[in-house]
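Note that one protein chain of the assembly has been removed; the remaining protein chains are unaltered in position.
Chain IDs A and B follow the sequence of writing; residue 1 opens each chain.
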Amino acid sequence: MTAVSTPAVPASEEEARPHKGGHLKPSYWPFVLPALLVVGAVILFPWVFTIWMSLNEWRVGSDTSFVGLANYIRLATDMRFLESLWHTILYTVLSVVAPLILGTAAALAFNTKLPFRGLLRGIFVMPMMATPVAIALVWTMMFHPQLGVLNYLLSLVGIPPQAWVFHPASVIPSLVLVETWQWTPLVMLIVLGGLAAIPQEPYESAQIDGANAWQKFRYITLPMISPFLMVAVIIRTIDALKSFDIIYAITQGGPGTASETINLYLYSVAFAYYDVGYGSAIAVVFFLLIILLSLVLLHLRQRAAWSSGDGK
Amino acid sequence: MASVTIRDVRKSFGAVDIIKGVSIDIQDGEFVILVGPSGCGKSTLLRMIAGLEDISGGEIRIGSRVVNNVPPKDRDIAMVFQNYALYPHMTVAQNMAFSLKLKRSPQGEIDERVARAAEILGLKPLLERFPRQLSGGQRQRVAMGRAIVRDPQVFLFDEPLSNLDAKLRVAMRAEIKALHQRLKTTTIYVTHDQIEAMTMADKIVVMHDGIVEQMGAPLELYDRPANLFVAGFIGSPAMNFIKGNVGSNGFKAESGQTFPLAAAPAASDGRPMVYGIRPEHIRLTDEGVPVEVVVIEPTGSETQIIVRPAGERDKPVADHSSAITCVLKDRIAARPGDVIRIAPDPKSIHLFDESGRRV
Partner (left out) sequence: MNLRKIVHGTWMAFCVFLLVSPALFFFIWMLSLSLKYEIDNGAYPPILIPERIAWKNYAGVFESNNFLLYFKNSIIVTGGATLLALMVGVPAGYGIARMRATKSAMVIMIARMTPGLSFLIPLFLLFQWLGLLGTLVPQILIHLVVTVPIVIWIMISYFETTPLELEEAAMIDGATRWQVFRNVALPIAKPGIVVAFILSVIFSWNNFVFGIVLASRETRTLPVAVYNMLSFEQVSWGPLAAAALIVTLPVLILTIVAQRQIIAGLTAGAVKGG
């Protein structure tokens, strides 16, 4: 232990020099690399390639030529696209608002001591996990104007039969009904997570201050779950914009094009007409629309989180 | 076993310097405790010795080998963590055998060494249990067992007792000390608890703000603290500090009272100084300094009283600046508000200059 062995020291000092700093922290790149390759191949490559295709006249099975922004210019005057944009907005707004209200109400109900709470929650969550196509088929049967069970149920309370998805005026609200039925549970789960995070003391203190049930909800619960509500709004918005399976399986965008959203139009252009260049331009615009909306909502969330963190 | 040499070691996270040049020599077989308030850099230093943090400057040697760039697994050390860091998915036996398994030691040797460590620590009946089925003290022992099994050059302990309750902590303190006396492995132990440091260490290193304030044997630090920080940190209750200056017949406090001195230091006339006296070095005598009793705290074996110069009755309760704590072996009849006379033992007085250094 006393005498320094001469060969060892220079060797180790030499060793010390080349990797000065950061040497001991193991590199985690090898763990990430395979995923990076996969993400590059199936996510990043499609993004880049989509942008490239959108700048070309590109049909499956024929020659391609670079056309610059021509596809985008075509989009701006494409009535069918603008119509689908309107359908998408209508569909999205309704499919965010309805699940948000119902989901919050459900979360408040599930946040109490209920018998069979776990089982009930399991049943409640089932619509969102079930295979969308399977659900869509059954809804189609239920929407049937003559034989469907929905019109029968309406007749029980004296409401005349509806055309549901078979009439242009009622098709989008009917699809929203399915979407709401399907996705209210997700809002419920998110809000329930928020409710679980609220401590008991503010309620007890409010009770002593003389607040009634509504006031407790308005001044304690609502501000404290508002960040969670914003998360629900963001996720719901993204999912509603992207909604495809339900609409495609029930109406294929019909009757006519009455329920054709951007996503369905994109499908038709790309895989019915095989006009992949123009389809890519739609995809790019659609993607930008989603990102833009998400950013706006994220910004709002930051403000919501900030003001509730402020205790206001 | 090996010595550990720390030479001018530095650590910075970005622009923040955590450790600002620390040098410590640790002899083979020594039990060294790094102690200091939280944020002083003691844990970071330990983690640098372990190889869990990079060294920004200086060098650390284990034995004769510079280990700056040696990964932890090749440093031949063992470490006991604050939260024990037992692998929750392994039994006690598997926890202890893990390092040997990684080394591909033969199964017979593994079993033998685990059995011996279990014997030493009294873990035999627990070998097949999982960590979640153990009490805090048992987990602590398993963590030590895991260290012992490896028979390393150096043991590192990172606040190992701070998650235990007071009673168990005292018991484990004695156990760790006994273990060290038996195994004689070089040990570096980090704690913020100065009593742990005093009772267990061969050598204490007091750290503060990334530097070593003082190092030495426990009683050396107690008897001759090098500066105000160490004087205030070591010893409980803490040393009393009285501001003032050295006069012709003793120490003149700012409150106007005069405290006795054994011998006035040379060339100190008139400069502001701090007079330090430990609570246990104050007696009650009829000739002492008159003070007023504020609080009396009998603990049974001794009595702690807090006093302050007479005539400061109207000072706010929270103003402790002139309070003096005394620890007396005897029970006393005084009550709060009474005036008593105290006399510091002139031989146990510490004087510090303006910069806080011992005079």
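Keep this in mind: contacts are C-beta pairs under 8 Å (C-beta built on N, C-alpha and C of every residue); 3 or more make two chains touch, one makes a residue touch a chain.
Predicted model only: the values in this text are computed from it and were never measured.
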Worksheet entry | Contact residue for the chain not shown (choose from A:53, A:67, A:85 or A:165) | A:53
Item to complete: Kindly state which of the options B:78, B:117 or B:176 is in contact with the chain not pictured.
Response: B:78
Worksheet, complete the sentence: Contacting the left-out chain: of A:82, A:138, A:159 or A:222, that is A:138
Item to complete: Spell out, residue by residue, where the missing chain touches chain B.
Response: 50-52, 71-73, 75, 77-79, 81-83, 85, 87-89, 98-99, 102-103, 146, 150
Worksheet entry | Chain not shown, touching residues in chain A | 26-32, 34-39, 41-47, 49-50, 53, 60, 105-106, 109-110, 112, 114, 118, 120-127, 129-135, 137-138, 140-142, 146-147, 149, 152, 181, 186, 189-190, 192-193, 227-228, 230-232, 234-235, 238, 241-242, 244-245, 248-249, 263, 266-267, 270-271, 276, 279-280, 283-284, 286-287, 290-291, 294, 298, 301
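The rule is short, and it goes like this: only the chains that are shown with their structure count from here on.
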Response to the item:
Per the C-alpha centroid definition, the whole-Å distance linking chain A and chain B comes out as 55
